[in-house]
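Sharing a structure here in structure tokens format.
Removed from the display is one protein chain of the complex; every other protein chain stays in position.
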Amino acid sequence: MAQQGGVTVDGLTFTRYGDDRLREECGVFGIFDHPDAAAMTALGLHALQHRGQEASGICSYDGRNFHSERRMGLVGDNFSKPDVLARLKGRMAIGHDRYSTTGDPLIRNVQPLFCDIDTGGFAVAHNGNLTNALTLRRELISSGAICQSTSDTEVILHLLSRSKKRRIVERFIDAIRQVEGSYALVCLTNDMMIGARDPIGIRPLVIGRLGTSYVLASETCALDMVGAEFLREVENGEVVVITDEGLESHRPFPMRPARPCIFEYIYFARPDSIVGGQTVYDIRKRMGIELAREAPINANVVVPIPDSGVPAAIGFSQQSNIPFELGIIRNHYVGRTFIEPEQRIRQLGVKLKHSANPGVIRGNSVVLIDDSVVRGTTSKKIVQLIRDAGAREVHMRISSPPITHPDYYGIDTPSKKDLLAANLSLEEMRKFMGADSLAFLSVNGIYRAIGLEHRDDRAPQFTDHCFTGDYPTSLTDHDGSIPRQLSLLAEVG
Amino acid sequence: MAQQGGVTVDGLTFTRYGDDRLREECGVFGIFDHPDAAAMTALGLHALQHRGQEASGICSYDGRNFHSERRMGLVGDNFSKPDVLARLKGRMAIGHDRYSTTGDPLIRNVQPLFCDIDTGGFAVAHNGNLTNALTLRRELISSGAICQSTSDTEVILHLLSRSKKRRIVERFIDAIRQVEGSYALVCLTNDMMIGARDPIGIRPLVIGRLGTSYVLASETCALDMVGAEFLREVENGEVVVITDEGLESHRPFPMRPARPCIFEYIYFARPDSIVGGQTVYDIRKRMGIELAREAPINANVVVPIPDSGVPAAIGFSQQSNIPFELGIIRNHYVGRTFIEPEQRIRQLGVKLKHSANPGVIRGNSVVLIDDSVVRGTTSKKIVQLIRDAGAREVHMRISSPPITHPDYYGIDTPSKKDLLAANLSLEEMRKFMGADSLAFLSVNGIYRAIGLEHRDDRAPQFTDHCFTGDYPTSLTDHDGSIPRQLSLLAEVG
Amino acid sequence: MAQQGGVTVDGLTFTRYGDDRLREECGVFGIFDHPDAAAMTALGLHALQHRGQEASGICSYDGRNFHSERRMGLVGDNFSKPDVLARLKGRMAIGHDRYSTTGDPLIRNVQPLFCDIDTGGFAVAHNGNLTNALTLRRELISSGAICQSTSDTEVILHLLSRSKKRRIVERFIDAIRQVEGSYALVCLTNDMMIGARDPIGIRPLVIGRLGTSYVLASETCALDMVGAEFLREVENGEVVVITDEGLESHRPFPMRPARPCIFEYIYFARPDSIVGGQTVYDIRKRMGIELAREAPINANVVVPIPDSGVPAAIGFSQQSNIPFELGIIRNHYVGRTFIEPEQRIRQLGVKLKHSANPGVIRGNSVVLIDDSVVRGTTSKKIVQLIRDAGAREVHMRISSPPITHPDYYGIDTPSKKDLLAANLSLEEMRKFMGADSLAFLSVNGIYRAIGLEHRDDRAPQFTDHCFTGDYPTSLTDHDGSIPRQLSLLAEVG
Partner (left out) sequence: MAQQGGVTVDGLTFTRYGDDRLREECGVFGIFDHPDAAAMTALGLHALQHRGQEASGICSYDGRNFHSERRMGLVGDNFSKPDVLARLKGRMAIGHDRYSTTGDPLIRNVQPLFCDIDTGGFAVAHNGNLTNALTLRRELISSGAICQSTSDTEVILHLLSRSKKRRIVERFIDAIRQVEGSYALVCLTNDMMIGARDPIGIRPLVIGRLGTSYVLASETCALDMVGAEFLREVENGEVVVITDEGLESHRPFPMRPARPCIFEYIYFARPDSIVGGQTVYDIRKRMGIELAREAPINANVVVPIPDSGVPAAIGFSQQSNIPFELGIIRNHYVGRTFIEPEQRIRQLGVKLKHSANPGVIRGNSVVLIDDSVVRGTTSKKIVQLIRDAGAREVHMRISSPPITHPDYYGIDTPSKKDLLAANLSLEEMRKFMGADSLAFLSVNGIYRAIGLEHRDDRAPQFTDHCFTGDYPTSLTDHDGSIPRQLSLLAEVG
């Protein structure tokens, strides 16, 4: 689910520090038939916390009632307390991490969402973004539906509730056939857990097994956390239904090749998660290796922009034989609400999170490695930081291609006019950043790092529109005819 | 709207002290075309705070967006702050006070409720209770509606949203024609404020005028607070629509005689509010006068159980010529969450709120005056308190008839098995309380106090089923066939 | 203890509504040798809550450690929770209520205060105000003491800690011999509870007995709450020491006649408390009776300004045979932080707390009864409120004399320039208030109401300088030579 807007709490509008990054929008987890279902879900959500830190929720079912807790803040701070877990009764539970940087701090938008339908209760946790949610919402309201959240996910509940089918799985399939865009869904009913991925599998979802329990999770690192064995991924377009009888697979869509989001490899997934048989860490290291091959440079030291640039920098160092050093120290204590100081001391801004390590930088020719460039504002500040620390030369190397197109599938990208690479040539970008040289990994380079020979332009193996403009689905809400305001209500708190 | 359940906050279940009272369920207020619409609504809700202290909400419309703030706690603590009022922009606003003693502390149930419909936004504040809400909710869910609150009021939004009529007023009338029970509604749309009372006018609603602005409120005391002139009551079964063109009246129901709730006179309305041309204070004093005539007693001193017994005690004193004295002192600082001390010192319980004034009590024959008896537990404790303070005799006089039947129209009464007068004879009640004598005002006595000759049993002038068992509407949800659980979700916080 | 300043919380400065009243500064309570010492203290503080609502604290001793909890807010909200009481272990405990209207919301100023001395621990709760605390504090700091609060009470701890005497009681007496002003103290050490009143007994303190336990409290109503029997008052200048051996009385000061604060009778004490063998309610009623004798008036109705004017109004009515009616309704739900609305609607101000009852007022000649006049601003607004409600005539009667001098003994009075009666003649006050007539009870009238023949001007029986300018102690800090700023630290929160 996706939200837009600015963070206003108690009447103050906060400008978060350092928002020049891509943001994933959520992690999902579910477990069926386990005596500590809620505690296991809390652990799973903790392992997926890198996918969303703003809020989390868990919904369990105890055979009689559903129980739901939704909180702002970290899983560890909210869902490790015995009293909270004790209220989340039952042997089945699902949960959701919401990401931390955007807008609407309303608890009513925190997932899992729940509704009563005539067959019982239905709870859903969604990672992804529906590209026709506004259009569907408008149609639903025209025919008398009342929308209570501003979340695209709620549309799925309405479609399911209105379906004329009898069985809940049929109604769920009826609903997801009407939506476009990306989704990895974990749902809970009175007697089953459902997992589903969109027809081309943009967002990830894996299946694990823990004793007799089934587990669903966004990444394998959540399986590791709870001690579950990794069985397989939910496939693109697959609906898995887990009941007391076991796991049953449905294929409601015509078969199509999978096309997962390439940014999971570049940025979102945790390094120790396994995708396609390899760890994400290994893939990122190979991106650094490919980058060193494509854009070699004569320099003294390879310095990652922490933390996300580290694996590629290790790869770059190993391939180039230039020593890897921690030339930038990251401060992990920035907190949630650091407000940048006033104009007079604004130039200090970047130092809140990064500081230069002078012993590594001074007098050296430095290769800086980052995983991606969005607006370029952070890159520019860091180049300056490194120069101020006495670098002789600063060479910027980016382990993914230039981002030229916004995402609509659950990654929070700025609009095209704010994407650096959509507006400037390579040389203009280099000047903007103030680097002595600048290079990006090529599109084919990234495909090679993942283990393919190259991108198949007729049938691309990944969702990579941010680099290529090649959007894999229709974008109904984004053709310009739909008003963007979801609700007339501007509610606070 | 009505809620059931126990108060659980942060995992603690609180037993509120002194819950042996009737509880009204809400006050409503609205103002159309005023530069300080939200501030005036806050003042109006403050004047109606005796009708509900748990939570309040205000929804305004600024010509472009609706703005809503809903808060737990007193109006004065939440809605007097300039920043809160500044967010509630616009020249029209409605508001709602929710009462303080029951159950579900979820902010999602605090009113006004809001929905987007295809003609714009619609906000509603409701005083009363629908007696077929569960039945309607079940039907709505069967046909695919998603209910997000557990409030009966939400049903009105769904019916309105689903109406096939074109104009918003027609859709509103379409909706209220399908509901049973009691309602005084104040609604806000993009260009109008709507007020409505149920066909027999169980819950109150009045119209005022402040300069060029129209005001709607549960009681005249709210008009006085904002300096508005009292125009008239909204009549039973009337829908008033206030727009820039002025006030327009609709009569969507067949004409029937009004039958307002008699408890507004006995207990709920504020003493300075005017009903039928007289202040509630005067009516209550006459209840005391009638009581002194019907059940005279030879005693030294008339003592009210504060605060609600005071007007009747003044009347009783004036009629009987027995001096009126404050023989019971009330502690107003009990707070929201006093937990009664443990068993060993439990007998101190009643003293948390009431203490005997020994100078008035000792050696005297005391007439205690209270407005009503529900479970009788407080009466029993107070009789003991007065005896312990040295009273020679204790005579209990109640200025309304015995309550033998529960209410379903927005008064929070216990079920029949917990109503003292539904289970015991007068003499048994006297013994239970430990009083030397006990008398209740008769049903006709109360009609006389209001200014009528007597109750017209074929066409009773008031809703008085609590005393007579004569319910004025059908009670669809209460015929035993509907499950009482509104939702499978047991959400906390 | 006393504090000055304005209430600032979270950076907002609150102007409390309706601050035209006198304020008492604290209630104290202690119990020795009871299994539920902390729970009993909480109950006692609850009964004394009228003396202070801002904050409360309890300190207990379990034979090994002292335990202290100090909280902002009502006793019932803070000290009834089982976990809080469970932390306050031990068979002896003392407590303190702090009043609600002034300044410094720092928890470090909430009592009981505690210090380690070389003989053990010492905790103190203080009602009153020391008139040489600033002078002593300056001397203490000069000789190397570090003051951590801005409370006058802390001075007592320093003096006690520095005393060269050996036994704790001797050190305590050493300390109180050096302070001037008013105090009722309840103290706790490792093996005793101490109670003390200043040499003329300005602030009240009583002794009770509950089984084998001794109780100390500001008023008898707190004894009633816990079921303790009233033994006697602590006498002026008396120090009572309660140990396992029983109660021992010390007389460290030369014998002088008692001279208790007359405002306890007029305003502060709870009506059901007993002073000098009579209830405060009876005394206040007689103030009304004396007032009716001194300043009779031909009118239709006697109306108290609630709640404090009620007993005098009952007396006035009984003496004058003019009927007593509730012509002003008080709203008890104003909350702690109601901010008065902006200028445009400011004239509504007084209605937040008081509203006129039109049935009682309209067309009548009204006698308004209040207990005292401070700035006169509320009186003026209420006269206007009554006139607006249609009164034919408004006669103001005050059941105490004009306040012409500020207090320095623990009552929060404005400075002389803001005291209405210090600046205007009776006729000017009448005009200011807008009343048709105005009368105050005479000084001798109030002495008569208490049961004396008249004030003995050579040896006045009460502390009554607010009416007479006759201050009973020296006022070292107030001779103009001492800077008023207690600390250079302006700490918030």
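What to note about this one:
When the chains are written out, they are named A, B and C in that same order, and each has its own residue count from 1.
Criterion: a contact is a pair of C-beta atoms (placed from the backbone, for glycine too) under 8 Å apart; a residue touches a chain by one contact, two chains touch by 3 or more.
Fair warning: this is a prediction, and the values are worked out from it, not measured in the lab.
Touched by the hidden chain within the whole complex are the displayed chains A, C. The chain not shown here is touched by just one of C:D83, C:E245 or C:E427, and that residue is C:D83.
Of the listed positions A:Y281, A:Y409 or A:F462, the one in contact with the omitted chain in the full complex is A:Y281. Among A:N65, A:T119, A:T135 or A:Q318, only A:Q318 touches the chain left out of the display.
In the full complex, chain A touches the hidden chain at residues 12, 35-36, 39-40, 42-43, 46-47, 49-50, 53, 73-77, 80-82, 221, 224-227, 270-272, 274, 278-279, 281-282, 310-311, 314, 318, 323-326, 329, 331-342, 344-345, 347-348, 351-352, 355-360. Where chain C meets the omitted chain, the residues involved are 11, 65-69, 83-84, 87, 107-108, 114-118, 120-121, 138, 141-149, 154, 157-158, 161-163, 190, 487-493.
Heads up, the rule we're going with is that only the chains that are shown with their structure count from here on.
Taken as a graph of touching chains, this assembly forms an open line, each chain in contact only with its neighbours along the path. At the interface between chain B and chain C, over half of the residue numbers appear on both sides, which makes the contact a same-residue one.
Inter-chain spacing, taken between the CA centroids of chain A and chain C, is 61 Å.
Taking each chain's centre as the average of its CA atoms, chain B and chain C sit 36 Å apart. Multi-chain contact residues of chain C (touching two or more other chains) are absent.
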